[in-house]
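Every protein chain but one is kept in place in this view of the complex.
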Amino acid sequence: MTTTREPQPTMTSAAAVLPPDAAGDGPRGLRQHLPVLYPAAMLLVFFVVPFGIMLAFSFFHRVQGGFYEPAFELDNYARFLTPLFVSALGFSILLCGLAATVCVALALPFTWLLGRSSVRVQTAWLVFILSVLSLSEVIVGFSWSVLLSRSAGVSNLLVALGLAAEPAAWSPSFPALLMGLCYVSLPYAVLVLYPSVVRLPSEITEAARTLGASPVRTFLTVVVPSLRRAVVATLILVFVFTLGSYLLPQLLGQPQHWTLSVLITDQAVYQSNVPFAAAIAVFLMLVSLGLIGITLLLSERGRA
Amino acid sequence: MRGEVLLKRLFMGLVAAFLAAPLVVVAGVSLNEKRRLLFPPEGLSLNWYAALFADEKWVAALRNSGTIAVLAALLSVSIALPLAWFLWRYRVRYARALFALGVAPFILPPVITALGFLVFWTSVGLYGAMGATIVSHGIFFMTLPLVNISLGLESIERETVEAARTLGADERAVFRTVVLPGILPYLVSSFAFVFVLSINEYIVSYMVSGFTVETIPIKIFNSLRYGYTPIMAVVAVLFVAVSFTVFGLMARNGRLLRILGRH
Partner (left out) sequence: MHDLRLEGVAKTYGTVLAVEQVDLHVRAGELVCFLGPSGCGKTTLLRIVAGLETPSAGRVVVDGRDITPLPSHRREFGMVFQSLALFGHLGVGENIAYPLRIRGVPAERRRARVEELLALVRLPGVADRRVTQLSGGQRQRIAIARALAMDPKLLLLDEPLSALDAKLREAMQIELRLLQQRLGITTILVTHDQREAMTMADRIVVMGNHRIQQVGTPLEIYRRPANTFVADFIGTSNLLPARVAGTGVRFAGHPIAVAALPPGLSEGAEATLLVRPEELHVLPAAAPGPNRLPATVAFVRDVGSLVEVHVDCGDTRLVTAGLRKDQPAVAPGDTVQVNLPPEACLVLAA
């Protein structure tokens, strides 16, 4: 009856949304329920309630001067449906979808190669990646704006090497922003993919090799399909993560590149229009949940 | 085969260069002698490192960030530990729902969670208090300890627990003598993860108490906008050094790869 159980994948893994595998009996009485009451209460009060309030706020009526009164009106949502905000929504989705795709396209072969390195090399890389992960978005934005600037950037290096005629300013721009988003999400993507990749039995790829597939073909025809679920999960995670990025669009993009996150913060903090900010947030959440649902549905169907 | 290895090295090298580039920039800027932004740096000096600790406002920001990170990490672990233990110990119908609730704060776009905290703290009249930021961070990051501690619990073999029970240990004694020693490294790493992420977090701190409690990331962003100073690069270098030390130590005791999901 007793079995040694497989350790659960980490936070980073696709399976992380599943609870640990309980083997005991059900809890009986208040005494045995006691340990769960505190975390449940904390999550309820400080996560569910704030969410509820935010939802309620999105229907409130705004009064001039930064105040608002309880109401139930859809004005905030109606206001969202103006060309300015709809195009911002479209741009956010496009930008983050693109960032997620580029990021995963880079992270997947990287993680695969990493997983096939020695334990020492893997450890060194992961310590490095975790350190990069802890770089604040502010610092990332600042560093890349320096690297892409005309006065102190990489373009000076190209001039020095004779590859370019004169230094150029590459930031702020759309590619700069895209690269910045890829940079901040790459460590996450690697960490999410890592457990699935290192657990992929090496016999699978060896079998493909003995059957005559080249390394690149093996990767594309065996590794990528075997890791489908992890790849989809990573795409979603990076997409959602970049949707929430607030600083990079301001540091590496031009005003027309500002995402909904920037607009939400702007409305909430500078325009003091919390109801409208809440409405955008709810909208953003619904759209991202919808996209996630579609992605999952498509990937499930693809599997069948 | 040789070409293959070469290609692999080239690819890994490019990724390393890409990831390391910003580190090179901040390291260079932090050593720059002049106040002006120069890269590559002209005239190496450690002046700005001294300046950081001489500037009261930066020290205050450091203190704020440190306090928030330590307390948020403690709070986070204290919420996650009983929840993870409960889900591991008992078979409950609503386990999935509880677990999903614990994972949700980290999976939503951060700006949404941040706005939720903003309206909540405004409603209860604690907007701008450091305590509000601590609690917000504690909840926001609790996903990591929850998943990490669950992983630690899964690594405890059921038979070991049963052996302790047949040898006379009650629930409390089992927890003290078997469970706790088993998950201790995971508790420590959970604390470290939350600490490092909290100290670098921007949007939640900003929305909850950005104008009253200046944390390091907020201070850096403000200094970018309202007058640049190399001190911000110094801070960044110090933070990376701290993270590197923390994760390096975790790697030394050999658990890092397992925590990250390797068998």
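Read from first to last, the chains carry the letters A and B; within each, the first residue is number 1.
Throughout what follows, a contact is a pair of C-beta atoms (placed from the backbone, for glycine too) under 8 Å apart; a residue touches a chain by one contact, two chains touch by 3 or more.
If you're wondering where the values come from, they're calculated on a predicted model, not measured in any experiment.
> Give the residue, chosen from B:Ala164, B:Ala236 or B:Leu260, that touches the chain omitted from the document.
Candidates B:Ala164, B:Ala236 or B:Leu260; residue touching the omitted chain: B:Ala164.
> Would you mind spotting which of B:Thr177, B:Thr212 or B:Thr245 touches the chain that isn't drawn?
Considering all chains, including the one not shown, the answer is B:Thr177.
> Even though one chain is hidden, which residues of subunit B still touch it in the full complex?
Against the left-out chain, subunit B lists 157, 159-160, 162-170, 173, 177-178, 181-182.
As a working rule, only the chains that are shown with their structure count from here on.
> Tell me, which parts of subunit A touch subunit B in their complex?
2-13, 16-27, 32, 35-36, 38-40, 42-43, 46-51, 53-54, 57, 106, 109-110, 113-114, 119, 122-124, 126-140, 142-144, 146-147, 151-153, 183, 186-187, 191, 194-196, 198-199, 215, 237, 240-241, 243-244, 246-247, 251, 260-261, 264-265, 268-269, 274, 277-278, 281, 284-285, 288
> Under the touch definition given earlier, write down the residues of subunit B that touch subunit A in their complex.
4, 8, 11-12, 15-16, 18-19, 21-23, 25-26, 29, 37-40, 79-80, 82-93, 95-96, 98-105, 107-112, 114-120, 122-123, 135-136, 139, 142-144, 146-148, 150-151, 153-155, 157-159, 162, 196-197, 199-203, 206-207, 210, 216-217, 220-221, 224, 232, 236, 239-240, 243-244, 247-248, 251, 256-263
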